[in-house]
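Note that one protein chain of the assembly has been removed; the remaining protein chains are unaltered in position.
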Amino acid sequence: MNFRSDNEAPVNARIMEAIIAANNGFEESYGYDSYTNKLQQEMQNLFGCWCDVIPLTTGTSANSLAMAISTPSYGSLLCYETAHMMTDECGAPEFYSGGAKLIGINGKNGKIDIKLLDKHLAGVGVHGEHESLVSAISLTQSTEAGTLYSMDEIKQIKAIKEKYGLFLHMDGSRIANAVAATGCGIAQMTWKSGVDLLSFGATKNGAMIAEALVVFNPKIGKEIKRMRKRAGQLISKMRFVSAQLLAYLEDNLWLDLAAHANKQAQSLYRALQSTHEFIYPVQANEVFLRLNPKDIIQLQKLGFEFHVWPGSADIIRLVFSHATQSKHVVQLIEALKKP
Amino acid sequence: MNFRSDNEAPVNARIMEAIIAANNGFEESYGYDSYTNKLQQEMQNLFGCWCDVIPLTTGTSANSLAMAISTPSYGSLLCYETAHMMTDECGAPEFYSGGAKLIGINGKNGKIDIKLLDKHLAGVGVHGEHESLVSAISLTQSTEAGTLYSMDEIKQIKAIKEKYGLFLHMDGSRIANAVAATGCGIAQMTWKSGVDLLSFGATKNGAMIAEALVVFNPKIGKEIKRMRKRAGQLISKMRFVSAQLLAYLEDNLWLDLAAHANKQAQSLYRALQSTHEFIYPVQANEVFLRLNPKDIIQLQKLGFEFHVWPGSADIIRLVFSHATQSKHVVQLIEALKKP
Amino acid sequence: MNFRSDNEAPVNARIMEAIIAANNGFEESYGYDSYTNKLQQEMQNLFGCWCDVIPLTTGTSANSLAMAISTPSYGSLLCYETAHMMTDECGAPEFYSGGAKLIGINGKNGKIDIKLLDKHLAGVGVHGEHESLVSAISLTQSTEAGTLYSMDEIKQIKAIKEKYGLFLHMDGSRIANAVAATGCGIAQMTWKSGVDLLSFGATKNGAMIAEALVVFNPKIGKEIKRMRKRAGQLISKMRFVSAQLLAYLEDNLWLDLAAHANKQAQSLYRALQSTHEFIYPVQANEVFLRLNPKDIIQLQKLGFEFHVWPGSADIIRLVFSHATQSKHVVQLIEALKKP
Partner (left out) sequence: MNFRSDNEAPVNARIMEAIIAANNGFEESYGYDSYTNKLQQEMQNLFGCWCDVIPLTTGTSANSLAMAISTPSYGSLLCYETAHMMTDECGAPEFYSGGAKLIGINGKNGKIDIKLLDKHLAGVGVHGEHESLVSAISLTQSTEAGTLYSMDEIKQIKAIKEKYGLFLHMDGSRIANAVAATGCGIAQMTWKSGVDLLSFGATKNGAMIAEALVVFNPKIGKEIKRMRKRAGQLISKMRFVSAQLLAYLEDNLWLDLAAHANKQAQSLYRALQSTHEFIYPVQANEVFLRLNPKDIIQLQKLGFEFHVWPGSADIIRLVFSHATQSKHVVQLIEALKKP
């Protein structure tokens, strides 16, 4: 019973069927195929605006390309202190951007504290050329803590990015969970709220190997195809990536899969909220729970797989995915209630 | 009737079945799955030696990681003047290696002239620290011209790399075609002939999205997993890449597919050798043919797809793949004979 | 009356004389001159050990080369949260190291909190290849706050660097002030206390354009000359840099100049310690003082030049240099006492 990561889940059946269907004779390579072409259109329909869609195979490359086109090598990007870009990509954003700087801003519940962000920005520039040129802000939505920036918070960040002339990136590795959880439209959550660049994740939510960088701001990324190529990210048989994304979008599959995952997280939360300590608000598909280390071992013995949080021997992370079975969640709740 | 690129061919059915079979419940992510684990073993069986196998999604990333671990940022790598690394990867090798230099060596038939290579190396070092540190040599096998380095030539290059203390990389984007064509074993063609690093291609020869960097020399690449991660190349659901490679190796599928492609090229060559000018010896699955530009247009009108070679209005490239149908080759031969 | 920066001070007369004396006919270029040769010897005499001395023209290049040879591109270096390397070099360390990461550790009085450092290091590695490889620690001595790491603190850091297998860099932009203030020998403060790499500053303390990177650890920096060259830091007429450093070392000029600067800072501190708030202990040649903003303006009107600290309208920084005149300090004390 795997609650370790949505990355460990299998591929959704409809996405697998789309891959099989795409294996139909010859197709032009390197993104000039009919699937990738159609994907551009479908994504523009989804967002209701012009956008440039760059199919990729990893979220790290999406985030890193986003940094590379929004932040010059002598620049810096502000993100949450322990955002994925900061701590879990082995310096990929710095690499892709030619050595630009990530600067961490602290906050509660896995989110940038907006006042701290504003205060930090008010202080930049006094060192002139001795200082990196602050260029962009990155939010993760839903966050690494399984929480959400509210629409109001995103709008406050939009005001800040405009005040300081910055680009806004959203790491949407789990954007589907955020959209499904809030009922707020994805256009509203992204470009209508000032997002210039979105890492649109699909792999964690049912795809096999499929992510996309979506560029809403036509001022940046004019040479992003060359940058993708030199990053070693230009897939020759790209039709098989684009076909996954097309199936993912069709009939709102992406939202159904995310809603399922979120629902599992909520059912656990509701069952245990009065008896257990939840580290963060449960708003998407990740749950952080404080448990007695002895109880953790007991759970593991029962066959439940999850991460004990690095540095905190009494906190576990449970991730719910499109493939999580309700009966396993019921078993998990029972096991957690017992001790 | 597509003779444009083996990258445009579909996925072999056995490889597709392996992908489907791998979609079986949860598996650990980021390369710690059972498929990737088994792949290490199968590759070591194939080569008959220890090696470190790094599954990847593009040949460019394989070549670029190879350069990054063999050539320091203040170093240089020697390759054929118009090798893929030099002209078709948009600077990816330079990027991955932190700005190291590719130096082109000329030669006939798409191959480094071994005497020129030796002469170039004899002259390096006189400028001391003003000069990049020459660190590696890269061969493409089979070459971008559809030719082969003979075993004797590879051994001469081995002697040179040892004389100057360099690493030897083989860009094996089409290594299967080379092995199938020569009947020489892959161990013989690679590590037994001094190859330290092999970009082992599979996508062009029937896989969907699957390449591997194979490191034979334990002195280099100790931190290659971190380098893969920061290159944005660490696939989360890696089982689906490794499963392709496992099926590719099983029962010598890789050699059968390549032999089929080579055979098609040979049949065209034999049919036309006395009437047409072949730019290079036909030794693998690519054919370069001189044609009257009017005849080129005529061929295109008949539905044959191929590249007219950049810069040469009277040269076309025909690529034969695992999926090329013999009847299409017959039609192509007839069409070429007519005018 | 300039208390703004020791970088604004003139060149000491003996150093200027050495420059003039070096302008004597032809000399081999690019560091193969007799001055640079002699400098290697004199530095080894100073430190009482083997070391590799790399003359440079900026402290930023010394720090950045130090990072580049101790921290791979996929690595990270730990330094004080607002160390010069972190906030005032516009990303040069990241640039030189090919995109490696600087990670800030907090603390009091401009110094890394040693317990926090140890705690941070205890937590690294759990993310495996997703995480940068922690490789080095950097201390600034004397610090950007005008304070000193005690010998005991340096030894504790030595124990930590050994525990985790890291390199230790010292940013000695003002090392002379630290050595002069403590009376502790420079060998004791550096390599005998585990320092592998020292940025040895001279420009702030009386030289014109002269810094050096001193490498004590023969395991690193074997190709540092190539790295200096490709950083654009190989001065052709290097004799004029080395001649400055030779004069700087001769008869302990460097210590005399630093002792003068420190003494001025102390005299101000003693005169005002009971009446004014000093932000940090006054241990070298920099003083941070809290003043009423109105009094700051008054001081400026009287002709005193200094920095109002960015982000703190009621804190000023006073820097004392080899060229600070005692009578100006007396005037400054009087002016500060008045209001």
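Order of writing sets the chain letters: A, B and C. Residues in each chain are counted from 1.
The rule is short, and it goes like this: a contact is a pair of C-beta atoms (placed from the backbone, for glycine too) under 8 Å apart; a residue touches a chain by one contact, two chains touch by 3 or more.
Note that this is a predicted model, so its numbers are computed, not measured.
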| item | value |
| --- | --- |
| Chains in view that touch the one left out, judged over the entire complex | A, B, C |
| Among C:Q44, C:T57, C:Q156 or C:Q331, the residue in touch with the chain that has been omitted | C:T57 |
| Given B:M1, B:L65, B:A83 or B:A100, the one touching the chain that is not displayed | B:A100 |
| Residue of B:F3, B:Y35, B:Y74 or B:F240 in touch with the missing chain, whole complex considered | B:Y74 |
| Positions on chain C where the hidden chain makes contact | 2, 4-5, 7-11, 16, 19-20, 23-30, 56-61, 64-65, 89-92, 95-96, 203-204, 208-209, 226, 229-237, 240-241, 305, 323 |
| Residues of chain B in contact with the chain not shown | 73-74, 76, 87-91, 94-95, 97-102, 123, 126-127, 129-132, 310-311 |
| Interface with the undisplayed chain - residues on chain A | 30, 72-74, 98-99, 128-130, 132-133, 223, 225-230, 234 |
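The rule is short, and it goes like this: only the chains that are shown with their structure count from here on.
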| item | value |
| --- | --- |
| Same-site or different-site touching of chain B by its copy chain C, using the half cut | same |
| Cα-centroid distance, chain A relative to chain B, in whole angstrom | 34 |
| Rounded Å distance between chain B and chain C, as computed from the means of their C-alpha atoms | 50 |
| Multi-partner residues of chain C (at least 2 other chains) | 73-74, 98-99, 129-130, 132 |
